[in-house]
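Here's a structure for you.
A single protein chain has been omitted from the complex, and every remaining protein chain is retained in its original position.
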């Protein structure tokens, strides 16, 4: 059932304004290209879902694409704050951002419940945390032992977007390395968009921890080589740690941020243009200085 | 923490009379050698746990080792009935067998809850089935949607025994192919015994679906090449389909069964003796005829 | 039997079941006749049917039929192999299965299935293998195809034990289950389907050469027959050739 298409068409056709979108990736395989395309197409009122909203969500939030964020940890990994996220939460700029906040264990349980067709999931968690007063969680009793455990509602995004290393020509998707919660996020969603580094004749399944999504669970596949930059795709690219550090400076100032997004995303035809631009370290100073 | 030992010592030291034991394997990698050793050491009053009790559990039940069976499907796969199991349930021979019966989905959920440290697990299941009146299952309400789902108690065997292809010298265990519910059964148990085809310098992790149990989750490892016969170990041995067919005849008659167990298990020093004997097809007629 | 092509009643049953699968459907398959039928479909009109066995093999394309639900062949020819907990949670329970195949020792007029006991649960006359994956296949698959040989001892007015629910003991319906339940029962005599109103199984087609009276005689309740009773198309020579090839390969492989 997977259709091969371009990222532009996939986002145009499958991500209408107002839907809930999970772009998952646990540091590895973050679908940056897809996030840029959402910004370029000026999508609005999205509910963004992700355990670890990072720089790409900072960009989406900073551009006002999101109405709400469902998450468990929002930071620039290894660097510090997400300044656009903070600005939205602390100052409602550029628009207020509703939060639905969980712990990692809670979010993982919610996705797994969603992927399993259950209305809720259970875990030992939340007890004693003030999160209980600020999120959707219930205590339920074990019918056999009387113990209390936490219940959290299933998470079923309208659209899940992930980046993977490979798809074969039938549309089966293969990813490996740190696979995070991507499989659950995809299986929980109504629509699944996958960007891939490469289309191959046969998936490279040598090595442990290879994860597959069969073609009939995927809606659309678009090849976007390098589509996880500045995150990485194990076997294809390295994490651009310098970018994450630079992001702290870019995102701190709303004007610098705006200039950066215009030059690197809005003025570019596609993610290829962005990738060419980040190669050129002089460009950044020019953009931010201008 | 994994100790390398012999199967004899592992069973003698770690499987006292009266404990609950899961010897898991979904057609593939069934720990027959361990089952034989339990029979040879005349263990008593065991609670046997397994989704698919098959020929090895038929042997254990027929020899009166079990007080209770926790299961979801008890048959000779592709052949028919387990006659010793039926004799125990229908006629209490050689001793009555208490049943705790679930569906596969329920058992899988119970093991997963056990492996997760939860007191229970939830699933959509059992509704409308008469199983509800004959097993431990409860209906609970989703605190968010009001939907009812089934709850089943966690399953935490005292001892889980599995057969795997490989262990490395640190005691990490590797298995692949159809891996069934073995990981959950092991992670849910207090004590974990693993028999392996081979001890290797490095686990062979090329190929998909490789599953590992780190050494610190395993109690004892004993090398038993061919230890899954007449089941199979992918990459090491083929399923002995003829044996499963012959078992129908052997097990139908309590006397033939008894003679078979004496010759093939009790009179043998170890599983090596059994394996030599099953090579010799004339031996069977002699034993059964005698 | 027709046009000089001779075939067995089991072959007719398998071919009929295979025809009920559409290309691209995702099928949860058990061992035996369902496995034969599903693989026959894959090797004839439905090359892209996706076969899932409860051992966790997803998208498997075995060259020979498995003898057990966990044959190595199933793993080696699968797109992916997942754990047993996962096959039941992320795949079956999640509603990803279009068609589930089931068989049983007993079926009643409301499509309820018994694979647990003949007689009383606590003191059974015959202890059967038990539920396995069936209760949740019956509730979660979008539809269920039941295959079993048409015998009076199997087609009973009321099953001794409802292992897997069809339309309930009194034909009250699906009781909130997501799947449509047993939409068709394929036997070696013909094809039964539930009446949309009463949920009672009635004969909608007979196989060539079978008499309606024969089907009535082998059914333990008063069998209703559809006004527009059909006659199954006999197996084509291609269907038979592919099926027999498959079975010959299977026999050779398993006796080796």
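Just so it is clear, A, B and C label the chains in written order, and each chain counts residues from 1 on its own.
By our rule, a residue touches a chain if its C-beta (ideal position, glycine included) is under 8 Å from a C-beta of that chain, and two chains touch if they have at least 3 such contacts.
Keep in mind that what you see is a predicted model, and the values were worked out from it rather than measured.
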For the chain not depicted, the shown chains it touches: A, B
Residue of A:41, A:81, A:136 or A:268 touching the missing chain in the full complex: A:81
Absent-chain contact - pick from A:104, A:205 or A:259: A:104
Among A:35, A:180, A:214 or A:227, the residue in touch with the chain that has been omitted: A:180
Hidden partner chain, residues of chain B it touches: 1, 112, 115-118, 172, 183-184, 187, 212, 214, 216-217
Missing-partner contacts on chain A, residue numbers: 26-28, 51-52, 71-75, 77-78, 81-82, 85-86, 89-90, 101-105, 108-109, 111-112, 123-131, 134, 177-181, 183-184, 208-209, 211, 232, 234, 238-239, 241-242, 244
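The definition used in the following text is that only the chains that are shown with their structure count from here on.
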Distance between the centres, which are taken as Cα means, of chain B and chain A, whole angstrom: 42
Rounded Å distance between chain B and chain C, as computed from the means of their C-alpha atoms: 28
Multi-partner residues of chain B (at least 2 other chains): 123-124, 208-209
Shared interface positions of chain C, touching two or more other chains: 80, 89, 93, 140, 178
